[in-house]
Every structure is written in structure tokens, then in C-alpha cells.
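== chain A ==
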Amino acid sequence: MPDPTAAPPPALRLHRVAKSFGAVTAVSDVSLTLHPGRVHALAGENGAGKSTLVRMLAGVHRPDRGTLELDGHPTVLRDPAAARAAGIAVIHQEPTLFPDLSIAENLYLSRQPTGRLGRIDRRALRAATTAQLARLGVTLDPDRPARGLSIADQQLVEIARALSLDARIFVMDEPTAALSGTEAARLAAVVRGLCDRGAAVLFISHRFEEIFGLAHDITVLRDGRHVSTDPADRLTPDTVVRRMVGRDVGALYPKTPTTPGDTVLEVTGLTRHGAFHDISFSVRRGEILALAGLVGAGRSEVVRAVFGVDRYDAGTVTVAGRPLPAGSPAAAMAAGLALVPEDRRQQGLVLQLSVERNTALTRLRRLARHGLLTTRRERADALHWTERLRVRHGGTHTPAGTLSGGNQQKIVLAKWLATEPAVLILDEPTRGIDIGTKAEVHRMMSELAARGLAIVMVSSELPEVLGMADRILVLHEGRATATLPGPGATAETVMAAATGHPGGAA
Partner candidate 1 sequence: MPAEPPSGRGAAVLRRWDSALIATLLLVTLTAALAVDGFATGRNAQFLLLDAVAIGLVALPVTLIVITGEIDLSVASTLGLCSAVMGQLWVSGWPLELVVLTAVALGALLGAVNGLFVTGFGLPALAVTIGTLAAYRGLAFVVLGDRAVADFPRAWTDAVGGTALAGAVPAAMLVTAVAAAGCAVLLHATPLGRSLFAIGNNAEAARFSGIAVARTKFWLFVSCGAVSGLAGVFWTLRYASARADNGQGLELAVVAAVLLGGVSIFGGRGTLAGVCAGVLLLVTLRNALQLADVPADTLDIVTGSLLILSVLAPRALTALRRTPTTRT
Partner candidate 2 sequence: DGDDGGPGPGAGPEPTAQADPDAPLRPDLSVAFLPKQVNNPYFTVARGGGERATAEFAGTFKEVGPSEASASSQVSYINTLTQQGTDVIAISANDPGAVCGALNSARDAGAVVVTFDSDTRAECRDLFINQATAEDVARTQVELIAGQIGGAGEIAILSATPNATNQNTWIALMEEELARPAYADIEIVAVAYGNDEDEKSFQETQGLLRSHPDLAGIVSPTTVGLAAAARYLSGSEYAGRVALTGLGTPNQLRQFVHDGTVESFALWNPADLGYLAAHAGAALASGRLTGAEGETFTAGDLGEFTVGPDGVIALGPPTVFDAATVDDYDF
């Protein structure tokens, strides 16, 4: 712990800033100070205003009120370029890469090393990229285009891009949401290194072990307002949660034991060249099956193929004894399948459309009357579900893209829960969801399972896997390496299988 008495002047100070979008007040009257060499964590529920603050620091939004000081000088960040020039590096909550550019150019756009006559030195560019990725323990081909990277890889590239900036202030908005423990740990090490070099860090996460493992100070936001700022060692997770939510939160993994019924979903020998090979599993009513593995193990690709959005080369999928035709999500839905995809912005939602249009999208025909669909019906339905999942939104007619990340995730959950599926497939269901809602989601999963739903869950959060699953299927590089019983599994056995060393646990 650094010595607080020798604290240098603040690197950045936000003073009573506010920001509204139309009728929605995202941030009101928040002050925040970042010190060199210290990690400052920001905690708050979904929609509390964390990302809005980040966007102000990134020069994306201009505050409606309040001031920003850099090294004691009042500054206005007119645009992202200005923020970058001021030495602020930002990792945004939703990675936004250039799909057509190589990973190297994604990292170094506009800053490529140049040689003679100002021409880009591609060799140096590649070397710098490799080095930067190595810091995070990632081995991605620098020349590979960013298109097709998994969410986690995208997140890693986004992180590497920010780290490669020669910045004094690092702002990280849920950088670990898509990462598994290994990568997250490596990132933590890098962050500590940055601090040692005197950088100031603003760190946002919904995972308390990360916050308490890293942060020197913790600020809590609620409903866009500042609640408290304290040194981390004077707080406990429980106090933070109480300040965030304003009440106590129930148990995180309230798994109620159920007696599994008939097999509903049966997958045998599923293979897609280049992605996964010979995957077989079955799920019974009332059962929660978790697919575990490292990032890029192919879990998402398996569930996408099962649901029919991706093709597969071999194998069969059977639902309630009937084979499911390949490549047809509509058929899968008719058979009672639902898939909450991992990438909510690309796959889960139509960001430009309103919340009510999004929630209705999976049940257009069912909501129609005499073939006609009215906004009124969609709205009533959307209100029902947003209330149930406690979504914070500025009205169901607002575009889904204006919701905070966690609230967007809830809309995706809502639109699939509303189909009343027999088999619910969840890919990273709680990515970016705050702790209160996470408990809510978990409670709902248990409840649904108890009511006889079969659930398949892909998760990179080991505690979630261990806490929720009845059985765990572990994947490694596209192959199943172990099937473990949920209650008996430990972090060690799962990790061993995930790294390709099942060690007789199967």
C-alpha cells in the first residue's frame, strides 16, 4: 500500500459533473479524484452512471455541468483525440474494433511506427503488437483481421490498445467482464505495474474480488449520484453492496436441488471443422449443465451450432426425442430452444430499435392479433418484462442502445425468457450484470430449473459455474475433456480439464 501522507497532487479531478440524455439523468453532481500510483474503483448498479462518467473522461460526452481538472488545470475534452492527447487512455465497456483491419493496426491506428518518408514500418508495427499482446499473455496473430474474434479476444485487443498508449491516466470500464480468471489475473498484474510507474487508474468491475484485490480507493455511485468514497481497506464487500443497492442482497448462488426429469436436449458427435470436435452431451428437465473452459475453447460455437445460427459438419441435435434440422433458429425455437447469445450488441439486440420492439422480436407472431401487431401490445408486454427484471430505462420506446450495458443484458434475457422455452441456453448470462441483479438472475435460473426447464449455461466465471451447475462439461480447444458433477467439482478439477489435463477427474 502506498503511503497516503506522501500523496502527490491529483492527476485528475472531476468536480460536480452532471450529464442527462433528454429526460434521463445519467450522472448528477459527481466528484471524483484520481491520484498517481493509485487504483480507484468505481462501483454501482447497472445504469448507475459509471460508463457515462467514463465517456466524459474519454471525450465522448461533454458534461452538462461541472469541471474537469488535469494536474490542477481546468480542461475541456472536446473529443476523443483531445482526451488521448491529454494522456488519458480508455478501455470502453463495449470493445469497438475495426473488423477489417489487422490486430496490429487496431492497436496502433494513427500511431503506426514510420520509417523513411513517413511510410509505415510494418515490421516494427508487428513487433510492437506482439510485445504488447505478450504483456497480457495473449498469442494472437498481429496480421489477423479483427473480424471474427471472440468477445474475449476483442476485449483483450481493446485492453492492449489502451495499454500501448503512453498514458498517465488509465480508465478501464469493466475490462474483465468477458475474461476468465487467468486473463483477469494477468490484467491485474499489468495494472499494478502501471501504478508502480506512477499512473493513475480508474477501474470498474462488478466482481468484488477484483475490486478488493486491486483498488486503493472505492467510490460508490447510485442512480447517477455520488454515494461515498473511501480507502478500500476501510470497506467490506457487504458495505459496498449495501451502498450500491440500498438494501441487502440475497445469496449469490441460491441453487435449490431438483430431481431431474426426462432428457430434453441430446447432442451427439457435434463437429464443426476448425471449431469443435465430437461434442456430446444431454440435458434433462430441471437440470443445469455448465459448459466451462478457457476463453476461445469453442463453447460459444457449440451452443450457436446447437441453436442453428451456425452450421455444423457432423453430429445430431435432438430435442425431446425429435431431431432438430440444422441451421434453422426458427426450427430450434419452435422445438422450445432459446439462446441468450454472448455478444449482446451484435447478436442479442437491435440497438437502434426501441426496447419494446426488441423484447417482442422473438414472439412477433404470438403477439400479433389477426396478423396485426400494435405498438400498444408490444409496450404492455415489454413493461411486464422490464419490471420483472428491474430494467432501468428511459421508457420502453427508447432505443435499446441507450440503455446501460447491464440493462441491455437484461433485455436480452427478457426477450428469451418470454418465449417460455423448454431448454434455455445462456452464453455468459451475467456478463456485465451488477451483483444485485446477478443474484436475481441466478435465483430465476434456479426457479426455472425447479419448474422443469433444462438449462445450458456457458460461463467464464468459475464461481458461477461451480455454484449453479448440476453437471459441468469442460472444453479444451474444441474437444470435451471432462464431465464433472456440479456439487463435487472444485476450481482445481475444472481448471485442470480446461487446460487439457483432466487428470483422471472424468
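Selection criteria: all candidates are chains of the complex that A comes from, given by their letters.
Rule of thumb we're sticking to: a residue touches a chain if its C-beta (ideal position, glycine included) is under 8 Å from a C-beta of that chain, and two chains touch if they have at least 3 such contacts; residues count from 1.
Quick caveat: nothing in here was measured; it's all calculated off a predicted structure.
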Contact partner of chain A within the complex, picked from 1 or 2: candidate 1
Interface with candidate 1, chain A side, in the complex: residues 21-22, 55, 60-62, 64, 79, 309, 328-330, 332-333, 339, 341, 346-354, 357, 360-362, 364-365, 367-368, 371-374, 394, 397-402, 415
